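Only a single protein chain was left out; the remaining protein chains are all shown in position.
Here the chain labels run A, B and C in written order, and each chain numbers its own residues starting at 1.
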Amino acid sequence: MNEEFVLETKGKNRLIISPNQYCFIKLPSSGIKIVQLRPDGVISLGKFGCFEVNSVLNHPYGETFEIIENKQARAIYTDAFEAGNDDEDLEEENISEAEISSKLLSTDKENKSRLDNRDVNDIGSGVQKLTSVEIELLKKDSELSNKGKGIIEKLIESHTNFNKKTVHSQEKYVKRKQQKFLKVFTIEYLSASNLLRFYTSKDFGKIHELSEESLGLMISLADVRPGGRYLVVDECLGLIVYTMMERMNLQGEIVLIHENEHANLISLKYSDYSEEEIKKFVKTINWLQFFEPDNEKIKFPIKSETEISLLTAQKRSNYYRHKRNAEITNSVIDNVKRGQFDGLIMASTLYLPKLLPKIVDKIGGSRAIVCYSNNKELLNETNHVLLNDVRVINSKILETRVRPYQSIPGKLHPLMTIRSGGGYLLWGLRVIPGDKIKATGRGNKKS
Amino acid sequence: MNEEFVLETKGKNRLIISPNQYCFIKLPSSGIKIVQLRPDGVISLGKFGCFEVNSVLNHPYGETFEIIENKQARAIYTDAFEAGNDDEDLEEENISEAEISSKLLSTDKENKSRLDNRDVNDIGSGVQKLTSVEIELLKKDSELSNKGKGIIEKLIESHTNFNKKTVHSQEKYVKRKQQKFLKVFTIEYLSASNLLRFYTSKDFGKIHELSEESLGLMISLADVRPGGRYLVVDECLGLIVYTMMERMNLQGEIVLIHENEHANLISLKYSDYSEEEIKKFVKTINWLQFFEPDNEKIKFPIKSETEISLLTAQKRSNYYRHKRNAEITNSVIDNVKRGQFDGLIMASTLYLPKLLPKIVDKIGGSRAIVCYSNNKELLNETNHVLLNDVRVINSKILETRVRPYQSIPGKLHPLMTIRSGGGYLLWGLRVIPGDKIKATGRGNKKS
Amino acid sequence: MSFNEYKEYIEEGDLVLAWLSRDNFKPIYIGANDNLNTRYGSFPHSLMIGQRYGSQISSKSGKGFVYLLAPTPELWTLSLPHRTQIVYTPDSSYIIQRLNISSNSRIIEAGTGSGSFSHAFARSVVNDERNNGLVFSYEFHQTRYEKARIEFESHKLLNNKIILTHRDVCKNGFQVNNFPENKNINNAINGDRNGNTQMNVTVIFLDLPSPWDAIPHLDKVITQEHEARICCFSPCIEQVERTIRALSSNRWVQIEMVEVQSKSWKSHKMMIKDIDDVVNRLKDIKRRKINGIQELKEKNARRKRNSSDLEELQPNSEEGKEAPKQENKKARGFNPFGRGLRVLEGDENYNWLNITRMEPEIKSHTSYLTFACKVPENKSK
Partner (left out) sequence: MSFNEYKEYIEEGDLVLAWLSRDNFKPIYIGANDNLNTRYGSFPHSLMIGQRYGSQISSKSGKGFVYLLAPTPELWTLSLPHRTQIVYTPDSSYIIQRLNISSNSRIIEAGTGSGSFSHAFARSVVNDERNNGLVFSYEFHQTRYEKARIEFESHKLLNNKIILTHRDVCKNGFQVNNFPENKNINNAINGDRNGNTQMNVTVIFLDLPSPWDAIPHLDKVITQEHEARICCFSPCIEQVERTIRALSSNRWVQIEMVEVQSKSWKSHKMMIKDIDDVVNRLKDIKRRKINGIQELKEKNARRKRNSSDLEELQPNSEEGKEAPKQENKKARGFNPFGRGLRVLEGDENYNWLNITRMEPEIKSHTSYLTFACKVPENKSK
């Protein structure tokens, strides 16, 4: 552990909804949003309404709110976000209106619903008697007090076939309508997993289809922990660095290699760390500096105090700026020259079979090498190179996939369709071959 | 449909255990066997005992037997082969002794078993008080009447920790003992799936890890049906041909290409078809004959009746044999030259990217091309070739995996570990490119 | 008619699946005066008649094309709109394989649903002088029943391979009388004590919300001489539990539940991005940055010197079309991976690795399959 790289933790608040943080909002439509909570601001959730930021501040993260009058958000207890629970588990006390409408349904259940759907044809627009204009009007009417409940009841009344539907499809119908009209939302802490969820729904390709489970496995296999010092390539918008910062809590160091002039760490703008904290924790270097450190070190002519005092204000400012840049660049180049990193974490689209062997020496003995790709084929080609490399043992390709279920007792089953992708990992361990043994080459390599 | 290739079905018996057929035997230990049922013969099941073939003949396939005195097998109803059923579903009438021992257990369940296993250490040899010699003696004692039940009870009595085990591990324990000592077995028809199960447990590599689900998918995707005429490469010991014969019931024709002097169709020895029926249904040709039909056609000098009559008996016999061989060879060569097969089914370890384009022309328009491999990588390379081939559209790689469950109500879960392998399929459709369109090449290919 | 036999040439009245694009098949019945209209153009049926199955044909305008395919149960399933009732090929093929279906199988299918599985069953069975196979299919939903009946009829499967019945089997069981039966077959069937035709069913597939209500009715129609095999298809795990209990109490044995999980991949190419090119590109950027400062200075100097000459240096209109692109390219400098350009997958100016890519959406779950067997009781003594 390199003590010099352990920084003070700022004590970023992950538990209480705090001013100016970016947060993660879940809507009943299973829509998601990232918003910044500027004090005195107003946040619009589109058709679900607006709320004043001040009315949610200082609540714990994880809280669910409903929008009441004057753009005020009020904390409620609701399971409206579940895929649904059987009503026998609902408690009588403290019941919210979201629950009431599901209670309403449960009486329907016994009396009117059929056990099967033999008389129901596919639901087309003709079956629903309310027009969307009427629904809009109802929505306006009920905006202040009823928050959608009234609409849903009206919809049920006007749906001629409602009683002919099976219990299950009745529930689905009400659920669908709830999701459309209830003005409730949940504010969650913008954890790495939530940020990943956001990118997954917004632009899965830009994070190279990285799944939460692959991300978690990558971080664990690389043995990421507070206080570690890691070499990282992150072509996933900085999401991997964001995750490591969450896990390490600013204790330790990341050296990030990038392929363009500047690193793309767009994710970090959502973190609640200051630019200074980030700069202290994440050092960036490009591949040219990485491979040609001596050429790329900046030879900055140091001026004497006297010389500096003779400069104009503008030129003096320039001088200090250039000096600081040179120091930063030279420091990270020296850092990389020192090597002995506690792990290599790569999520890169570069051709790894050629690249990886050029980096292995930078990693400390017994430390992990973990490469992510959404192509198993690329990792296989890379692994074939590692199999002939005496500096890496026990390398293998891993795949992990999470399969979510419709989590309703009595109706448990895996979701019918899920998004593909998620990617693969190549994991190996850096070793230091013995001198004599090394000479004999591959023959001596057990794996 | 080529009427000339439809043969009479012999009416092979798939329903009744019939003399001289090969059958599939399941043992309580989840061991499996293939045996031929020679009338008056005796079949040994190792530690489970022996039975006379005559005592099982004419029973329906699927029947479970127990071995009673004098090597006689008696049909019984038992669920001893299940992973286990909850006792509330067992019927009182007609109860077998296998069930009684499980009834015995169910009383234990309420009274003595603990809900957890906090007091139980891992079961070592010290816990079991009976020696294996004692068990052997007990086994002999009970051979005639008790068929293991007595042993199991004694084992339970002597197992000092039995009452400390959880219900679940008690059940597992009794089950394990049942499997070891009950002299029951089931005779099943040797379906293609059962033959596959046999090879899977015996030598998975020789059938290239082909799973039942991949086999089934292959046959369906290739649109195999009675009356069809298929071009087949089967490096899985003839298992694929066996499956097609089961499905087609000798209606239609298979042309099988092989890479050695003779085709390996060892599986077919287990089928109940005569050699003649097989020869009529399966025509074999090697790759040399396939690719150089004109060179390889046998120019056999036909002798006149007079010439033949002048030969010695030996030479005349040789003449007819050679003549027949030449006719068969030339006929299959002509058959292949004609082409227009109703489907191509390949399970080959040859390098398909080079091979497949040389065969496509033999397949009729709109017919399927299905290749099996246990390597997705090989199929991907092949598919890349097909993507540039205007004669094949809609090609893709498929994977199908069956996940078996411990199918006990109240204890449902997927089996903890299963065998890997199973393979992949490449599926494409043969098309006839239009003359003008063909000329422009790949640009015009949508897929 | 080609669901029943392989055909080489397209005739009037045939069902043809027109392949428009990947996994996009449009079923058409060939009528001499009809037209197939697609976004790839218009295709008169008259030009299809007499073509070989599998032929690629051009639209009238010559701009688009389709392939004319013969229907198979698998392609038919792909051509169906995604209704929930479909049993997809990875499931249906496994069930058919595991239940060991052949030309003589007597099959119960309840419910019929979209009829996609019925087609797969019907392909395997034969009912003629030598084969005794049949599919008994049941549908309780009136509209779906009607739809299936019309479909089976136009596919020439009704009554020769599929006996379709509109019924709630959970209430009213499976017994069907008066189905066409081939009396020449060895194991031909006589009526039972009650005058019912013996159906001698050997294979059962139940795709019902409550299979446990239907299971007790099976004993009346399954073969009394041989083993019967069943597969129950249920989406929820709690249905599986009840099904297993029902099978067990009705003395079905060898009960096993499984799931089928399947995936499919397309083949693609991924650009090989060589680290040396990355380093060289960074060097180039650095060089051009330094040069840029130099150039800017020179340019400014030149501009001052002879601003009047500028017009002459401009390209003429012909060249002008190309120029901006050229300039952009040049401005980008060394660009080994075609950044900002439209590079087609497989472009020969770049290096590629052959990869596979999964379809964007996976069928994570279809249903649980519960299998069991039953040997007739009277034989088990």
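What we mean here is this: contacts are C-beta pairs under 8 Å (C-beta built on N, C-alpha and C of every residue); 3 or more make two chains touch, one makes a residue touch a chain.
Predicted model only: the values in this text are computed from it and were never measured.
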item: Chain not shown: contacting residue from B:Arg38, B:Arg321, B:Lys337 or B:His413; value: B:His413
item: Positions on chain A where the hidden chain makes contact; value: 1, 8-9, 11, 14-16, 59-64, 75-79, 81-83, 85-86, 89-91, 186, 189, 191-193, 212-213, 215-217, 219-221, 223, 225-229, 243, 246-249, 251, 340, 342, 364-368, 376, 380-381, 383-384, 387, 393-405, 407-410, 412, 414, 429-434, 436-438, 444, 446-447
item: Chain not shown, touching residues in chain B; value: 115-118, 121, 166, 259, 261, 286-288, 291-292, 349-351, 354-355, 358, 375-378, 381, 403, 410-421
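Rule of thumb we're sticking to: only the chains that are shown with their structure count from here on.
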item: Of B-C and A-C, pair with higher C-beta contact tally; value: B-C
item: Chain whose Cα centroid lies nearest the overall Cα centroid; value: C
item: Whole-Å gap between the CA centroids of chain A and chain C; value: 34
item: Cα-centroid distance, chain B relative to chain C, in whole angstrom; value: 26
item: Touching two or more other chains - residues of chain C; value: 237, 263, 354-356, 368
item: Per-residue overlap in chain A, given as positions that touch at least 2 other chains; value: 377
